[in-house]
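Sending over a structure as structure tokens; questions will come in a sec.
Yeah, one chain of the complex is gone here, protein chain that is, but the others are all in their spots.
Each chain gets a letter, A, B and C, in the order it is written, and its residues are counted from 1.
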Amino acid sequence: MSGNWFGHNFRFATWGESHGPAIGAIVDGVPPGIPLAEADIQSWLDKRRPGTSKYVTQRQEPDVVRIMSGVFEGKTTGTPIALIIDNVDQRSKDYGDIKDAFRPGHADYTYWKKYGIRDYRGGGRASARETAMRVAAGAVARKILERDFGPKFQVRGAMTKIGPLRINPEKWDWASLDGNPFWCPDATVIGLWSKFLDSVRREGSSAGAVVEIHASGVPAGLGAPIYSKLDADLASAIMGINAVKAVEIGDGFNITAIPGEDAHDEMRMKTVEGQNERAVEFLSNHAGGILGGLSTGQDIVVRFAVKPTSSILAPRRTVNIQGEDTTVATKGRHDPCVGIRAVPVGEAMVACVLADHWLRHKAQCG
Amino acid sequence: MSGNWFGHNFRFATWGESHGPAIGAIVDGVPPGIPLAEADIQSWLDKRRPGTSKYVTQRQEPDVVRIMSGVFEGKTTGTPIALIIDNVDQRSKDYGDIKDAFRPGHADYTYWKKYGIRDYRGGGRASARETAMRVAAGAVARKILERDFGPKFQVRGAMTKIGPLRINPEKWDWASLDGNPFWCPDATVIGLWSKFLDSVRREGSSAGAVVEIHASGVPAGLGAPIYSKLDADLASAIMGINAVKAVEIGDGFNITAIPGEDAHDEMRMKTVEGQNERAVEFLSNHAGGILGGLSTGQDIVVRFAVKPTSSILAPRRTVNIQGEDTTVATKGRHDPCVGIRAVPVGEAMVACVLADHWLRHKAQCG
Amino acid sequence: MSGNWFGHNFRFATWGESHGPAIGAIVDGVPPGIPLAEADIQSWLDKRRPGTSKYVTQRQEPDVVRIMSGVFEGKTTGTPIALIIDNVDQRSKDYGDIKDAFRPGHADYTYWKKYGIRDYRGGGRASARETAMRVAAGAVARKILERDFGPKFQVRGAMTKIGPLRINPEKWDWASLDGNPFWCPDATVIGLWSKFLDSVRREGSSAGAVVEIHASGVPAGLGAPIYSKLDADLASAIMGINAVKAVEIGDGFNITAIPGEDAHDEMRMKTVEGQNERAVEFLSNHAGGILGGLSTGQDIVVRFAVKPTSSILAPRRTVNIQGEDTTVATKGRHDPCVGIRAVPVGEAMVACVLADHWLRHKAQCG
Partner (left out) sequence: MSGNWFGHNFRFATWGESHGPAIGAIVDGVPPGIPLAEADIQSWLDKRRPGTSKYVTQRQEPDVVRIMSGVFEGKTTGTPIALIIDNVDQRSKDYGDIKDAFRPGHADYTYWKKYGIRDYRGGGRASARETAMRVAAGAVARKILERDFGPKFQVRGAMTKIGPLRINPEKWDWASLDGNPFWCPDATVIGLWSKFLDSVRREGSSAGAVVEIHASGVPAGLGAPIYSKLDADLASAIMGINAVKAVEIGDGFNITAIPGEDAHDEMRMKTVEGQNERAVEFLSNHAGGILGGLSTGQDIVVRFAVKPTSSILAPRRTVNIQGEDTTVATKGRHDPCVGIRAVPVGEAMVACVLADHWLRHKAQCG
């Protein structure tokens, strides 16, 4: 089948192009009786909205979401929840110059090869605009998980690297996220990052990024071996975000250099605070909260790489649909670092994977 | 649903535990009329078989595959192909000591949390033994793709790092793979790697690895946006292999440090040798053969990290099913570097993803 | 998963309640390059529209469809096609009297048992209004099939029985359909049917119906054994239409009384008119165009029973959500014979099943 839907028991499908009248989604399988209002979704959409700082695209999209179905008197009914966001600022004339030429690193070449269609108005379906609907679906997923997992449940993301500049992981402080447009958890590098991205933007270049998502308060045992392991589904959900080229769980590539006796998280029983029982405690979290494709109960840690925006001002060599050599430069309003807006999208996708596996778990083991 | 099946139009499901009588698979959706014999599958199984060198588990499993259905007079009939491999060397007594204790880094803890079942005989369903069936399904996938993509189609894997030791990518020579038990493409490091792994093995430790898979001769346009992008499905298929903790496409994490004007693969028209036509040529392959979730026609490059084997001789702190602190050491016959046998498994999974997307592509665009 | 989507390679999902702002659908997997305009869909919607005669609900819904995505310059692009129809005439006050009481034969009781939600405004998601989106999806399916199967392809439906009154099958003339509001293929019974339904309507009662769909010009070999046989998928698609209680293929129940030697369609080679080749000709069509779950190339014949509308004026015994005995009578504007509007819906579902199986067939055997 064509791939515009996500998930099994928590399932959504999205539609819409960046230059059409609107984008939308259907979210299906949501348990009935969950309080849901447009504001619950809007607050997450506002995190990824264009035009919020000079470091993201200046396209002006208010991204106001409307719930069209599936909610009655403030609660989900169990029927499909349709969501729509009107496209306000299409301004397709910006794309006139690239009507025929393929942008290096962009999907327009491969879409043309697959479908034989050249929608010259812009990114079309391949545009990162589609990710607004992922964020919206993620907001619904969070409502399910917050109800069922309780107040300890949380999905949070941060940017840990921009271009060549990393954070210092020891300086990680979630509270730092609020004061900067980069979702940067290390307050000491924000100034440097700002200067760097100012320079990238001025030069009409773009920068890549690394994003890290943490999910806390997830019970042990989520995931469906063998071909829907929790980490496999997370990898798919994250790699499918526009411009992502790599995904790690826990230590990721770094674990390969650690000897076996140090690489695995040892366990001890500990007394649970304020309770009369003891629980398993892991002494480290190399595994990123997943073993054998199932959650361990520790924080789930997912890290991913976002490539530099492919639509840039600098002219590059390419070909056009007539099969001629040419050059292309993109004059539109684009993100100098698309990784910034990938943070709320990554969070949303993690929430969606967890919601799907939670419902699947209830089906088999509930 | 429970997750024991893979794919949509090319679909397989596997069954079996490491200590049961057999393991098996059903491969469904295979086009009719494709020549297929047990030998076509066996040759790939022999690549991942236990006991082939001192660097892999000494469990003695001939891994002889039988085709039980779906083939008539040497050709596929279009009906499901059932494959079975008998388990010969179960020897479950090796596991007696770990009957109650959870191995750090192993799935036995999470399976117990999910299912409430403790199959103390060994890895059970979580055992890497299941990957034999992935290799078998991959062999069927290759037959489809070889017929339809022609002789240029190839899926090959190599190990590029073991523990802390990398290859020199400039020394890459596919011909080197035949002369060593590591699938190492850089002949100059094989001696060093042997010494390293000998030492790891002697000490009862284990080592991680990085594996890289290249698929050549794949036409442009495979993949199904938005939620079944080719790279998303590859990420899922690879991350779902036992012990894998990270997946990259093309430059992966490294692309984040490259400025936008250099990170994207430029294009030129070139004259195709021996033909009267011109074709698009990419001047680099940072993208690893995938843009917008669709194949570009270039080599598809997938890289993944395999953690050190969790079953090791060194004693480690853990808990048991009675909720007591204890230590555990695994005396069974295990791979000191499970990454070695992950090479043919990674190849197989890439082939399966491509076969599925090829059939899906035919459905919509064929 | 929740069940708001249909199909595999040709897939659609619908959303919306009868008393919400709109209803909609996403149609996914449509091949690119197929000419598609709103008028192509509107013409079929007009067939099932409310208010077209006194024999259907007087609710005034223009049912104007808008294509929101997936079409560019008059052709499908291969991306999801979103369709929306605004609800114009909700008038939910009509339902005040039945706010708490369950209508016998209606889904409101079972929805309440499943979801614990009482959407007292009317049928909500269970309303036959949802079938407008089936007709819209069916219109897209027809476009695919018309392109690929050619001008001989046709899906047509007729009503063959209303209440206790049958047509005479020997008088069947497709041309009769145009002159009556019943899709009745036997012109000799139209007068009788009109009188009967006038009387039913006056008395505040309702009547059941039998509908028959014929699909011509379908090539042999469509269907996917064993669990997605063409007749199994047709049975599901048809039984899932509101108020349907029975489905037959070909002779259906009647075949049970025919001796084996007469029940099966014999074959002969015949010369194809105007061509230099010979083809298989069946000498009868007891099988309704399907053998072993695969199309034979003959006309596919599907027949189904539609129960009388459950919302009627006559008071009936029931209970309410407070668990008290009560009576209920429905004063809203309802179809005296919902079977009439089921004709275009049945046609659409048959077209959707065929489109899905055609794409699935191309994937495996194309």
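A few comments on the model shown:
The criterion applied here is as follows: a residue touches a chain if its C-beta (ideal position, glycine included) is under 8 Å from a C-beta of that chain, and two chains touch if they have at least 3 such contacts.
Just so you know, these numbers come straight off a predicted model, no measurement behind them.
Across C:Asp28, C:Glu212 or C:Asp251, the single residue that touches the chain missing here is C:Asp251.
The chain that is not drawn here is touched, among residues C:Gly163, C:Pro185 or C:Pro344, by C:Gly163. Where chain A meets the missing chain, the touching residues are 8-9, 29-32, 78-79, 225, 359-360, 362-366. Considering the complete assembly, chain C touches the hidden chain via residues 1-6, 8, 14, 102-111, 113-116, 125-126, 130, 161-164, 200, 205-210, 220-229, 231-240, 242, 244-253, 255-261, 263-269, 278, 280, 283, 286-288, 290-297, 305-310, 312, 314, 316-319, 323-325, 339, 360-361, 363-365. By the touch rule set out above, chain B reaches the unshown chain at residues 1-2, 4-5, 7-9, 11, 13-17, 20-24, 26, 28-30, 32-33, 68-70, 72, 75, 77-82, 114-117, 119, 124-125.
Criterion: only the chains that are shown with their structure count from here on.
Averaged C-alpha coordinates put the centre of chain A at 26 Å from the centre of chain B. The geometric centre of chain A is 39 Å away from that of chain C, both derived from CA atoms.
The distance from the centre of chain B to the centre of chain C, with each centre set as the mean of the Cα atoms, comes to 46 Å. Residues of chain A found to touch two or more other chains are 1-2, 4-5, 8, 14, 114-116, 125.
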